[in-house]
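Got a structure for you, questions after.
Missing here: one protein chain of the complex. Every other protein chain is in place.
To keep things simple, chains are lettered A, B and C as they appear, and every chain counts its residues starting from 1.
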Amino acid sequence: MSLKTREDYFNSLRRLNSRLFMFGEQVEDVVDHPIVRPAANSVAATYELAQRPEYGDLLTASSHLTGERINRFTHIHRSRDDLIKKIRMLRLLGQKTATCFQRCAGMDALNTTSAVTFEIDREFGTDYHQRFNAFLSYVQKEDLVCSAAMTDPKGDRRLTPSQQKNLDSYLRVVDETANGIVVRGAKMHITGALDAHEIIVLPTRAMRPEDRDYAVACAIPSDSKGISYVYGRQSCDTRKLAGGEIAVGNPGFGGQEALIVFDDVFVPWERVFMRGEHQFCSRVVELFGAYHRSSYGGCKSGVGDVLIGAAALVADYQGTSGAAHIRDKLVEMTHLNETLYACGVACSAEGYELPSGGYLVNQLLANVCKLHVGRFPFEMIRLAQDIAGGLVVTLPSERDYKHPELSRLLQGYLQGVPEIATESRVRILRLLENMTLGTGAVGYLTESLHGAGSPQAQRIMIEREANLEHKKQLARNIARIGQ
Amino acid sequence: MSLKTREDYFNSLRRLNSRLFMFGEQVEDVVDHPIVRPAANSVAATYELAQRPEYGDLLTASSHLTGERINRFTHIHRSRDDLIKKIRMLRLLGQKTATCFQRCAGMDALNTTSAVTFEIDREFGTDYHQRFNAFLSYVQKEDLVCSAAMTDPKGDRRLTPSQQKNLDSYLRVVDETANGIVVRGAKMHITGALDAHEIIVLPTRAMRPEDRDYAVACAIPSDSKGISYVYGRQSCDTRKLAGGEIAVGNPGFGGQEALIVFDDVFVPWERVFMRGEHQFCSRVVELFGAYHRSSYGGCKSGVGDVLIGAAALVADYQGTSGAAHIRDKLVEMTHLNETLYACGVACSAEGYELPSGGYLVNQLLANVCKLHVGRFPFEMIRLAQDIAGGLVVTLPSERDYKHPELSRLLQGYLQGVPEIATESRVRILRLLENMTLGTGAVGYLTESLHGAGSPQAQRIMIEREANLEHKKQLARNIARIGQ
Amino acid sequence: MSLKTREDYFNSLRRLNSRLFMFGEQVEDVVDHPIVRPAANSVAATYELAQRPEYGDLLTASSHLTGERINRFTHIHRSRDDLIKKIRMLRLLGQKTATCFQRCAGMDALNTTSAVTFEIDREFGTDYHQRFNAFLSYVQKEDLVCSAAMTDPKGDRRLTPSQQKNLDSYLRVVDETANGIVVRGAKMHITGALDAHEIIVLPTRAMRPEDRDYAVACAIPSDSKGISYVYGRQSCDTRKLAGGEIAVGNPGFGGQEALIVFDDVFVPWERVFMRGEHQFCSRVVELFGAYHRSSYGGCKSGVGDVLIGAAALVADYQGTSGAAHIRDKLVEMTHLNETLYACGVACSAEGYELPSGGYLVNQLLANVCKLHVGRFPFEMIRLAQDIAGGLVVTLPSERDYKHPELSRLLQGYLQGVPEIATESRVRILRLLENMTLGTGAVGYLTESLHGAGSPQAQRIMIEREANLEHKKQLARNIARIGQ
Partner (left out) sequence: MSLKTREDYFNSLRRLNSRLFMFGEQVEDVVDHPIVRPAANSVAATYELAQRPEYGDLLTASSHLTGERINRFTHIHRSRDDLIKKIRMLRLLGQKTATCFQRCAGMDALNTTSAVTFEIDREFGTDYHQRFNAFLSYVQKEDLVCSAAMTDPKGDRRLTPSQQKNLDSYLRVVDETANGIVVRGAKMHITGALDAHEIIVLPTRAMRPEDRDYAVACAIPSDSKGISYVYGRQSCDTRKLAGGEIAVGNPGFGGQEALIVFDDVFVPWERVFMRGEHQFCSRVVELFGAYHRSSYGGCKSGVGDVLIGAAALVADYQGTSGAAHIRDKLVEMTHLNETLYACGVACSAEGYELPSGGYLVNQLLANVCKLHVGRFPFEMIRLAQDIAGGLVVTLPSERDYKHPELSRLLQGYLQGVPEIATESRVRILRLLENMTLGTGAVGYLTESLHGAGSPQAQRIMIEREANLEHKKQLARNIARIGQ
């Protein structure tokens, strides 16, 4: 039994010696820092729920390598049913955390690397897949969290990696020995970077022969020598420093991104999964994109469930939940939210087996899924704020509300329907602030846009997968036009 | 082997003695009337494709009653896989006909009646399910087409059936004998009415005890005594009378609705599946709604494929297919169209077994599916017309184009890129007219709105299925609000 | 007093000797042909209303050439107030006809030509403006209708006029003498072509020096030698041939487009307003685009008023007008419709004086106006059909409804609320069919997309007029970024 507990997880994080910079200073006791901790809590939920019998079918799977019961986040999908369960698992976790829980990107990176190493080996006779499986066994056995380090800084977007003025604008191999390689560069927006045991480095775009040194995939322990993290600031992040649980809106959970600097980091060969096979970089992007874009149909619909629930509650608390327009807005939010989930399920139900034996989602539908994810949450937060009213941005601070002189006045003036405690209303308004403007919005809005590739990347894939020639032929048949 | 051929089907229609009124006259040789024939052709495609090996898995199934190979349109779904195959079958047929092919409503009515008769029997100890299965065996064995006669005229929408001034505003039982019942009333918008062998009558709304006589379900041969049809006019319908295949846009296929008058029609008891059990009327509506709303995710995405193909072709023919904005519009059309399909697949993949042993789609997602179906096609025809240009509504008539004096001039002035015959461009523009304004638009737009219930009906179901209380609890957990 | 009556107008049309082809035959008595007549009726409304005192302020103006009271459709706008009154006049006419009334394009062409001839003269010392004013005086005095012949066939869109394989893909000068020029080619989608006394020919795009012969503007009597018209087929056009006024939905009025063939037509110099000054072709397009795009804010909001009214009536007739979702849909339709009008008014209120003394609308806002016009009507017909229900496409024909045997039955089954005659409900449903799928939809939907230039043309102008550099500087100032 490879499943670790929540406590195991925190202990393992505390053993890491990661080098984190935040607000201009290096942080000690990373995992217990009040800004970092909520993010770790979200990841911890993936351990905790896996222990609970009622979620066992969703949160765990049987390793195709060992047959052991493993956390599904470390699993290589072997069937359509696996793909669908993944979506349901992610929705569940979105519901429990109301934020990004940061462990999907690693899962999607594992599945991508599993498939692509197999395909590279088939083409070039290399042994990457075997190396990868050894690494995977370790991850499954120790129930580890991996981050997916994919997005490079990119510098001037008009230029390819090797054309950049700053050659480190994309991560690259700067040295190679008998024992391994040395990589230099940075990876940006790395979700859950500080909560991961391993970094899986993958290329971020198609490469050409001259970009050969940029065609690199590997796994690196997250506190390796040469690795530094710079914390990505989030809207309202410092509220977590002020103590108290009301002001932050979501006191338990959070998401987190960091910039990772790779300052000449050594990687032994057994952890290198691609080194120069530039022909397969676009395949990495395509597979990771498909897996990760489908994942969003699960996690974001789970977060959306909380948003809908919060909007419904605030209407209850204010006495407006019977109004036709309020009910209609909740219906519209539900409609949009379920569409995300439906697309996640559909691309899974239409999944297929890869040469490696892993299962991939339908790529067209996975991209359709993600394109909606980049649209609907923005409409949903608009509707949620519409239902909530202006207080979501004008509420006095928690401390005013507890000030001796003000307390009685505010208690009365902030009360909605008499049967609900004013504090409950305040808490739900702060949660709505968190999800629509605050730390929660970082994940629910902006990450929904750009995670797993920006909308234009999905449009390009949709065009590629649309099979327009087939559709043209259908139209010719109907209109009776000969070829 | 119960599968009939296309020719069998036409012969069986010719043996019917249906009483059809159109443009103020009774029509002889109904099936060969130029306005009716394209609709029959669409239904015939469901026979023809079932004969083709490559489509056998989609178009046929194994009867749960007899184990015989039957047309899937007469099948009671027994698994999630059945539900998904139904969606794929419908998409295929939409692609082949570019219109409503009219056989789904009957299939969805069979599945609904199968489930509800079982549930009524369980409650009241009746034997409806056995009667229904006998009828179903006959339908499967003879490979028959059923229409679903559900929507009543409704009169004043503010009143229930028994409150109406005109008591026939909803179909009802006006007499009952030892042998059977006599029904009177009308059913409106009946898709494929003239192409069906059997009419399945179902109640259209929830009923109360005083509406008991309106709570009736039964099967009636389509040319029974007392049955008359009044043809529902369609935009551009009379173009089919003018001969020539260009002007109609879609020369092969069409859809069709009729008003059915039931002028005291006798129904023997063995064909009566509900008689007075008003408590189950809402269940009928709910189940038929769920089945039929999911069906739209298949058929309309198939029709949408043709629309996308036609738009892509017209761009090719005019030399604009390389423009970024044209490509982007095709991507957007694809995105919207695949969303319909994804929702149809998802509600199937999340289906579940009913007490009767049949399988039902996830109702929440089925309603989400249909709500999109009432929106996206309108945006898709806007994009298609945008790509096509104004000629879609200003093209000279086919006969002008063949006029001796004009022919040479129009040939030149209507030419797009030199390598494409002008007539091909004309044909595809007429197909676009058909699908965006003409007979095709009737099914693609208006029926997409109102078939299987209007958008508000879906919103009511979404509200009912949204489980807001669960979502509120999720939000309370996150905000740490005690109950 | 130059204002002619409705009767004068019809008489003048009857004196024309236009050569019209329709359905493969040449038409005699063009104006009284049942397909053409409703279009003439719409134009006639511009004469009739000008006679009515209550509309005098909107429908007439004082000529800047003579000070005479003239029809505003022949007026050169001399103030912002003129521009705003134009919008109001167009909305009024849309309300009275529920269709395109076809006289705006000529008005907008007159204003464009007035401005550009002045500017060409200023640049090249020509005397076009004086020629134009002589022509304009004649138009004003005789109260004539002009069509604007702008859009060329264009052939292969990837090529410029002189690059086309078919050199007649754009209209051009093929001969020039001391007395005038000879033009050859065709103009497409010409609104109101058969209801006009004069054709104003204008170039349709920017031209280069090698396209010099395509840079031509002139005025041509509509029944000149060498001119032929080919009728542009409309959805449901032949219903007008069947007699009866119910089936057509809008029995009084219609719009109309035709293809005009110019088979070596002679134009005397005094009617030539541009001949080779290719530098000013883009100016023509820009000015005509601005004027005509703003016009749509008036006419289409007027048509939209009728659509909203029809939707509100059908709800009354069916007993649904009290439902919250129906009321909300009417509000949404009103919101969208008024936005079109608001943009029309705003670009007028922000208008400015041109060198010629005429007034031009604000171009940015005029393009914003038209871009909405290409979107909102599609959403409005969706909402209208949603309110109306499926009968809008399944209603039996007028003649069935009058059939002796069926009449009584249909009268009952098609009745909505008891206090409204069934025929009223039928009429309003047919009007909705007309406006959403039939002849009315041609103008309300497709022409809204493509008239005055397709959406992409508006986007190009919006980009050009957006003044991004100014906005960037605003952002730099706020972010305190030095240049």
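We adopt the following convention: a contact is a pair of C-beta atoms (placed from the backbone, for glycine too) under 8 Å apart; a residue touches a chain by one contact, two chains touch by 3 or more.
Just so we're clear, the structure is a prediction, and the values are computed from it rather than from any experiment.
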Answer key for A:257, A:286, A:350 or A:465 versus the chain not shown reads A:257
Selected residue (touches chain absent from view) among A:206, A:230, A:354 or A:421: A:230
Residue, one of A:143, A:168 or A:350, that touches the chain absent here: A:168
Using the document's contact rule, name the residues of subunit C that touch the chain not shown here. 84, 95-98, 245, 249-253, 305-310, 312-313, 316, 327-328, 330-331, 334-335, 338-339, 341-343, 345-350, 364-365, 368-369, 371-372, 424, 427-428, 430-431, 459, 462-463, 466, 468, 470-481
If the missing chain were put back, which residues of subunit B would it touch? 324-325, 328
Given the full complex, what residues of subunit A touch the hidden partner chain? 21-25, 151, 153-159, 165-166, 168-169, 186, 188-189, 228, 230-236, 238-239, 242, 247, 257-259, 261, 263, 318-320, 322-323, 325, 374-375, 378-379, 381-382, 385-386, 389-400, 402-403, 406, 409-410, 412-418, 433, 436-438, 441-442, 445-447, 449-451, 454-456, 459
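Please note the rule applied: only the chains that are shown with their structure count from here on.
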Chain pair whose interface holds the most contacting C-beta pairs: B-C
Using mean C-alpha positions as chain centres, tell me how far subunit A is from subunit B in Å, no decimals. 40
When the C-alpha atoms of subunit B and subunit C are each averaged to a single point, how far apart are the two points in Å? 37
Could you give the separation in Å between the centres of subunit A and subunit C, each centre being the mean of its C-alpha atoms? 51
Residue list for subunit C, restricted to those that touch at least two other chains: 325
